[in-house]
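Right, one structure below, let's go through it.
Excluded from the complex is one protein chain; the other protein chains are retained at their positions.
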Amino acid sequence: MASRYTKDHEWVRVEGDVATCGISVFAAEQLGDVVYVELPAVGAQVEQGAEMAVVESAKAASDVYAPVSGAILAVNEALTTNPEKVNEGPEGEGWFVKIQLTKPAELDALMDEAAYAAFAKA
Amino acid sequence: MRYLPLTDDDRAAMLAAVGARSMDDLYAGVPREAVLDRPVALPAHQGELQVERLMTLLASCNLPAGRTAFFVGAGAYRHHVPASVDHLIQRSEFLTTYTPYQPEIAQGTLQALYEFQTQVAMLTDMEVANASMYDGSTGMAEAALMAARVTRRRRIVLSGGVHPHYLATVRTACAGAGLDIVALPPAVDDEAAVARAVNADTAAVIVQSPNVFGTITDLRAIASAAHGAGALLVAGFTEALAFGLIEPAGAMGADIVVGEGQSIGNALSFGGPYVGLFATREKYVRQAPGRLAGETVDADGKRGFVLTLSTREQHIRREKATSNICTNSGLCTLAWTAHMTLLGAAGLQRLAALNHEAACDLADALTAIDGVELLTPRFFNEFALALPKRADAVVDALLTRGVMGGVPYHRLTGAPGFENVLLVCATETNTPEDIAAYAAALAEVLA
Partner (left out) sequence: MTTTVSGNRGLLQAENLIFEIGSETRTGVDLPAPKGRSDRLGGLKRTAPLPLPGLSEPEAVRHYVRLSQKNYAIDLGFFPLGSCTMKHNPRLNERMARLEGFADLHPLQPEQTVQGALMLMEELSRWLVTLTGMEAVALSPKAGAHGEACGMLAIKAAIVARGEGETRKRVLVPSSAHGTNPATAAACGFIVDEIKGDADGRVDLVDVTEKLGPDVAAIMMTNPNTCGLFEPDIRKIADMVHAAGGYFYCDGANYNAIVGRVRPGDLGVDAMHINLHKTFSTPHGGGGPGAGPTVLSAALAPFAPVPYLVRDGETLRLVETESGADPDARPFGRMCAFHGQMGMYVRALTYMLSHGADGLRQVAEDAVLNANYLLARLKGHFGAPFGDRPCMHEVLLDDSTLKPHGVETVDLAKALIDEGYHPMTTYFPLVVHGALLIEPTETESKAELDRFANVLIALAERAKTDAAHFKAAPRLAPLRRLDETRAARQPKLRWRPEEALRAAAE
């Protein structure tokens, strides 16, 4: 399926009942060079809109919120040693976590690509 | 007024440029009723000579340590500081600069901090150290809070050998943060009890070595008990010089080594300012409090230093910061690192050995007196004595004989018990004559 976006600039892409999430290209540009990513523990339960991870540049730190609820299936360990992957491909190799969806209906409230593009521009 | 460059003419011209009739216009935002129309009821300004006279008078009402045979330790230590150290820290460029937030014009401070961090890590045998804390006690409190963050647990166990002022400081900071403090009863040597007190809820075990009674502890058994339970071992100290001679906590499994650095480079100064040393394992550094200097390069590829990992700190993370601290102990840090550089490994080891020998000589001389018992089984430069009388009365009686003989343990707790225990310290500043004078005076007082 196509990506969907939150107002806090996270993206989520669902295959089956697994959602892959990260921060948007726009968010990565705003943040500048990422120097560190703090990821949740695998197995942790997250609620939509709750703090899930932290992403840091040299001068700023931003909370990353879970775009959907569920259990953390996997985290992108590569970011721990190569945080620059977030800048290189925020919506590709720079993904943060995979979540086992528990409330697929939550996706309906998120923006599609066009709506997010308009939102980010505003 | 010698510190104010503006003249009345300047002030008039500036008010005109601003478009104000008087200073009252500039304070127009202040509620009328809150503005004082005259100076507060305190003395008026004075010249240097007059101020110096007043301050010197106050100073003369004290008895400086160096005017007596001086054996007081228990958390602050009288050592000789080389003259060049005090000269260097009074250089304008170190004394009158700010936190190095503009690294291009603060490389002096930053390089000194980087060297300091490395020296502290080497001394404690740890991987990394921060750019210092306010002092040893607040550093220990920060270590407890950090251990709680790392382990996501709330129980902090403290040995009964931890300095009571440190315990009170940790207790205050941890109560604010909602942690549970388990303080073991005061004990000269409680290694086994500490290891037993660790359980699966424990965030940190805090042991001080040398402890307030002077006892040195082999931390390896406690470290393995802590690690077995998933807790961190926090090793405290108040006499940094000890590590020139004794095994440092880092080599015995400590996860955080924290304590007072005053004894290197810094005057007694009635308790402050001092400098907290804080070292830890590399894997925990993002949970560490305080500033960190790190190496990088400039736009031309030249080596330089910056404050780094600052996203942990309050100015960025606000209520999610690892600590509310926004200063280190800058100038005291410089004094520490300059003194340590003058010493080097060879000087440090020799200085530590001289301290230990003075303490051994003192222990021999004092325990030769009837009724005086040495409580401390292993020590560096301080130890505890059990006296046949109350220690506070003995200290007062010694003072009339020109000897400052130590600290009554009871003074530190105010609680019943240990009234006859005296904490005694010797350093390289004590001559054999000082030691003989102490022994003679104590024999007289106890006779």
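Each chain carries a letter (A and B) given by its place in the written order, and its residues are counted from 1.
By our rule, a contact is a pair of C-beta atoms (placed from the backbone, for glycine too) under 8 Å apart; a residue touches a chain by one contact, two chains touch by 3 or more.
On a predicted model such as this, the values are computed, not experimentally measured, just so you know.
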Of A:D17, A:E84 or A:D112, the one touching the omitted chain in the full complex: A:E84
Contact with the hidden chain (one of B:L184, B:V207, B:L277 or B:L351): B:L351
Absent chain, residues of subunit A that touch it: 32-33, 35-36, 56-59, 83-84
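We adopt the following convention: only the chains that are shown with their structure count from here on.
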Sites on subunit A touched by subunit B in the complex: 35-36, 38, 56-61
Residues of subunit B that touch subunit A when the two form their complex: 286, 308, 310-311, 316-317, 320
